[in-house]
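This is the structure, below, for whatever I ask next.
Of the protein chains in this complex, one is absent; all others appear in place.
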Amino acid sequence: MGLHVQYYGMLAEVTGQAEENWLEDGRLTVGDFRRLVTDKYPELLGKKFKIAVNRRISEDSSPIDPQSEIALLPPFAGG
Amino acid sequence: MGLHVQYYGMLAEVTGQAEENWLEDGRLTVGDFRRLVTDKYPELLGKKFKIAVNRRISEDSSPIDPQSEIALLPPFAGG
Amino acid sequence: MEKEHKPRKVFVEGPISPDFIAKSIASHQSKTNIGAHAIFLGQIRADEKEGGVVSGIEYTAYEEMANDVFHEIREAAFARFELTCLHIYHSLGLVPTGEISLFVFVSSPHRRAAFEASEFIVEEIKNNAPIFGKELVGEGGDFRWKENR
Partner (left out) sequence: MEKEHKPRKVFVEGPISPDFIAKSIASHQSKTNIGAHAIFLGQIRADEKEGGVVSGIEYTAYEEMANDVFHEIREAAFARFELTCLHIYHSLGLVPTGEISLFVFVSSPHRRAAFEASEFIVEEIKNNAPIFGKELVGEGGDFRWKENR
């Protein structure tokens, strides 16, 4: 399963990159992905962020389809 | 007692004038004045209007000081 | 806030232009404690009436009293809401359909105060300012006196 993962705002600073391709076998939920990404980038643990799957904010219980676009979104600041 | 009376908006059309000096002996309340002015201009009876004394909307029970500025105000339409 | 705000000129002759509004906005860009502006504009509608379509409104006012009322509205708004600036402009004379007759410009550090003050001020003006409007209807010189609801 390939995911395209994007990091926005301060999260791109924390991970050192704006996006990456993420190879993953098996199906993940959003919660599974959250654990994997915080394992990979432990500095994320102290940060508030939401996870969007295919441009929609998703709950930890939601499954992630293969080839999805995942985005880690820090607090919004529009306006 | 001399009053300076002004008629605004449609009321100036009804009375045929924008203002007049009103000679009156004795002290009037706003309610007294309302009766006098509708006696003088019976067409006013069918119209909604408020009475301002010295630039303040006044209740019928309020006394009118001599030399006051009275204004008959039809419904407001600002905005 | 206890300070008295000095009365300002509200009435302008004829419609309020978009350019005037732009200049008002631009003149507030040096006030760097402002985070939110709420602007209300009243525009003349081409309502259909018996006898034709409204082509404009001719405004008159009991100006001295209206200026007192606008001053009181300003004072009340500054007392109730955390405002940086507040400007009110209203037309007198003819304002054709599609043009702007009321411009209420509220500025605050924060959006909630700006929203609430804008609504408060517009309602106060509609209810309490002695301004009168003659709607010009159709081509034949007919008219109808407007009444706020």
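Side notes on the structure shown:
Think of it as A, B and C in the order they're written, each chain with its own count starting at 1.
Here is the rule we go by: contacts are C-beta pairs under 8 Å (C-beta built on N, C-alpha and C of every residue); 3 or more make two chains touch, one makes a residue touch a chain.
Here the structure is a predicted model, which means the values were calculated and not measured.
In the full assembly, the chain not pictured is in contact with A, C, by the touch criterion defined above. Only one residue in the set A:5, A:30 or A:71 touches the chain that does not appear here, and it is A:71.
Contact between chain A and the absent chain runs through residues 6, 8-10, 52, 55-56, 71, 73-79. For chain C, the list of residues touching the undisplayed chain reads 18-19, 21-23, 25-26, 28-46, 97-100, 109, 111, 114-115, 118-119, 122.
Here, only the chains that are shown with their structure count from here on.
In whole angstrom, the spacing between the mean C-alpha positions of chain B and chain C is 27. Here the spacing of chain A and chain B, counted between their Cα centres, is 72 Å.
One inter-chain figure worth recording: chain A and chain C are separated by 49 Å, centre to centre, where each centre is the mean of the chain's CA atoms.
Among the residues of chain C, none is in touch with two or more other chains. Contact of a single residue of chain A with at least two other chains is seen at no position.
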